[in-house]
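What you see is the complex with one protein chain gone and the rest in place.
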Amino acid sequence: MSGRAGAGTRRLRPLLSWALLAVAGTALTAGAPGAQAQQDAIDPATAIQGADVYTSQCARCHGAAGQGGQTPSGPDAPALRGAHIALVDLVLRTGRMPPGDPDGDTKARRPLTDERRDALLAWMDDQLGLRGEIPRVPVGGNPARGQEVYAANCAQCHGSTGGGGVAGGGAFTPVLVDREPLVIAEAIRMGPFQMPQFGEDVISDRELADTIAFLEEVQGEPGTPVGLVELNPVFAGAFVFAISLAAIVSAMWLSGRVSMFPDAPEDGEQP
Amino acid sequence: MVVGQELPPPSEVNDLLAGAFAGLALLGAAVFGVGLALRLPMEVYGGGLAVCLLALAIAVRRYFAAAYPDIEAVEPRELPPQESDVARDSRLSSVERAQPPTLPRRLLLAAAGVLGVSFAVPVSSLGPAPGDALRRTAWARGTRLVTTEGRPLKPEDVVTGGIATVWPQGAIQAEDASVVLVRLSGVQPMRPTNLDWVVNGELVAYSKLCTHAGCPVGLFRERDNALFCPCHQSTFDAARGAVPTFGPAARALPQLPLGVDDEGYLVALGDFTEQVGPAFG
Partner (left out) sequence: MTPWFEWLLQAMDERLRLRAPGRKTLNKVFPDNWSFLLGEIALVSFGILVLTGIFLTMFFSPSTAPVVYDGGAELYRGRELPAAFESIVRLTHDVPGGLFFRRIHRGASHLFIAATVMHLLRVILTGAFRRPREINYHVGIVLLTLAFGAGFTGYSLPFDSLAGTGIRVAYSELLSFPFVGDRLAFWIFGGDFPTGNMIPRFFVFHVLLIPGLLIGLISLHLAIMARQRHTQFPRPGIDGHRFVLGKPLWPSQFAITTSLVLWTGGLLALAAVLIPWSDVFLIGPYRPGEVGNNAQPDWFLFWLEGALRILPPVEFDLPGVTVSGPFLAGIVLPGLVFGYLAAYPFIERKVYGLHGEWHVLTNPLEVPLRAASAVTVFTFVLILSAAATNDILSRMTRIPIETITWFFRVTSIVVPAALGYLAWRYAARRGARAGGVASSET
């Protein structure tokens, strides 16, 4: 389990440029800045912390005013002004942003602490005018029902038990177990990057809760002594290989005679 | 015929090993039986059985090593008969046969043959004739598109870059009628898409049954509007009539004639005009 979070962030790496493009697209369609509803004023300490995080970790690529720009490694950094708050939150929570090293995009990224992230979001919402709101995380879902919703809508990309998979074209779908429920909800509603979006008419709020409950059930499923819960046929094949080897060794041990043929004749030793 | 025989030297170590492993096997067997009866976790009773059998294998081997000599023996093979033997009498049976009458023999063979063939007739009732079952689906003019839960959909229910698996109303989970409904993002549908069957300029529906081996093509990459089959990685371009762009599929996914009825719900304008799913025959 411990490797999953790390693997999750690593696999996002090649998608970065697309991530940026997608965010840019969202921002472009968001309409003019300032079209936001009135925001409550934020607490000054939070504002200072948020501004600090933004200037130190975001502004270099996304611009001081969130207008977008270029990353040192080349691809465009999307405008953040008017971006959807759930998408920004998702990107921050999964650790896709900010990069560990703003000069060169490093692979291993650690998400911001909850406190710093919340401050950053509050500041961005206040100063850059993010649109939309963070979805509610419905609770009390039914995992049995969730299995059906999951199998119908999610399994094709993320695997039958949330293990992640391939999507072709260099795209990979992330692991879903051990994720925060809020991240699942944001991803379903936002459809980040290559993921399609699922509106309430395709996955209702109740079905969303059921799906989250199913993923928690998968997480809680007891594994074998070697830590495996469920086995893809490929990995089962690897175990078959191991057992076959064990069988060969057993046969050698039981029969006690290993060599089959007399040694090969040496060169030049013509019969 | 024994050619070599080695009596085992008396060895206390060997006896000790045989005894110890037999004891371990006894313990394992008890853990298995008791564990299963008390419904303890599988690790306990399964582990008990595994230990029991493995220990028993070693104990048996040690026991035989102590009790019996290691024997090497030879056994003659039956060699092929000499040519002269074959020539002498090629018949299996030594019973002489009278000259058989021809007609009864032919009738006998004919009866046996006809009987054999007639036994094959009930076998044919195992399956119906295919007819046009593989060329038709449950879609018809005016059939509404519904989700797996049976909700009919309006065009606006599928968000941009969104996807939904839909069925003909009244035939939910009819495998060959499964359809993916896709709202393209960032691109206009192009030829060879049938543009008359596109709703709102961006909503298209394709058969979900892969034209390669019949898996459900359910993975949608929003970035390049690609439909991807997770079974064998066939990739189709949803913006260009679902023509295959990668993988083993050679035929485009058939496009469902899509329209909107008077109440604003999505409907089919008819059945698929091409055969869905893999080729046959």
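So that you can tell them apart, the chains are marked A and B in the order they are listed, and the count of residues begins at 1 in each.
Definition applied: a residue touches a chain if its C-beta (ideal position, glycine included) is under 8 Å from a C-beta of that chain, and two chains touch if they have at least 3 such contacts.
Treat the numbers as computed from the prediction; the structure is a model and nothing was measured.
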Selected residue (touches chain absent from view) among B:16, B:53 or B:195: B:53
Residue numbers in chain B that touch the chain omitted from display: 2-3, 36, 39, 42-43, 45-47, 49-58, 60-61, 64-65, 67-68, 70-80, 124, 126-130, 133-134, 148, 165, 167, 173-176, 178, 208, 212-216, 218-219, 230-234, 244, 246-251, 277-281
Hidden partner interface residues of chain A, rising order: 10-11, 14, 143-144, 147-148, 151-152, 155-161, 163-166, 168-170, 172-173, 214, 217-218, 221, 223-226, 228-237, 239-240, 243-244, 246-248, 250-252, 254-258, 260-262, 264-265, 267, 269-271
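Here is the rule we go by: only the chains that are shown with their structure count from here on.
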Of chain B, residues touching chain A in the complex: 43, 61, 147-148, 151, 153-154, 157-165, 182, 186, 216, 218-224, 226, 228, 230, 233, 235, 246
Chain B partner contacts - residues on chain A that touch it in the complex: 18, 21-22, 25, 152-153, 156-157, 165-169, 171, 191, 193-199, 201-202, 224-225, 254
